[in-house]
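First the structure, which I've put down as structure tokens, then a few questions once you've had a look.
What you see is the complex with one protein chain gone and the rest in place.
Moving on, here comes subunit A:
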């Protein structure tokens, strides 16, 4: 059925097939802190970007090898969709009720002005969705380049999950302190009444790599960091980078059930720089 329906691949700007939709549905859910998302298709795969204001941006990368089939008629394809609805469509059959059954996915996009067609199949039941695409908004370019990066830490996600789970929910500011000398890495949460600090030494077994060149103290709004915690929860490793303007970039490495590795990148602009 899946094959018969949209077999003629000519005429489609993008055709993507995946045997297990769960690989991307969790990923999409984790960046669904805003309703709209912009999708970019290149030969490397699909990038889904979500922004809130000019201060935060999340990018989820789905490599083309996660798809069993991935073809583009042009070099790049760009469209904007309602991510909330997209996530609902991907989860239409609900959580896997029978272990062993998976939902297969096929996505087709004909081109500018056309809807994104989504076909899902589970146990012989077929859902087809036609999701309207919108004029893509311009995506912010934070200009985060390697040459500007001051500090880079790679650590196991459990460590950061624990730190953030203990942070007072009423906190309004998070301060990151990074330094080549002790105390190396310190996360401070500041609220009206409480200020708490967590220090992670560079030889902690949670830290896989620690590259700090200068002392950097930067403050971020907790409400800007909070939306990224969903992606953090799924991840196994996280890289934290800051550049000379204090821009913060989390990169979460997420392993899917089927053994694929995908990444979610999350930029937070600075609140105050000292």
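Details
As a convention for this text, contacts are C-beta pairs under 8 Å (C-beta built on N, C-alpha and C of every residue); 3 or more make two chains touch, one makes a residue touch a chain; residues count from 1.
What we mean here is this: contacts and distances are computed from a predicted model.
The unshown chain of the complex is recorded in UniProt as "Checkpoint protein", chosen from "Orc1-like AAA ATPase domain-containing protein", "Origin of replication complex subunit 4", "Checkpoint protein" or "RNA polymerase II subunit A C-terminal domain phosphatase SSU72". Across the entire complex, the residue among A:93, A:142 or A:260 in touch with the chain not shown is A:93.
Checked against the full complex, the candidates A:104, A:129, A:233 or A:253 give a single residue touching the omitted chain, namely A:129. Subunit A residues in contact with the hidden partner, per the touch definition given at the top, are 82, 85, 88-89, 91-95, 97, 122-132.
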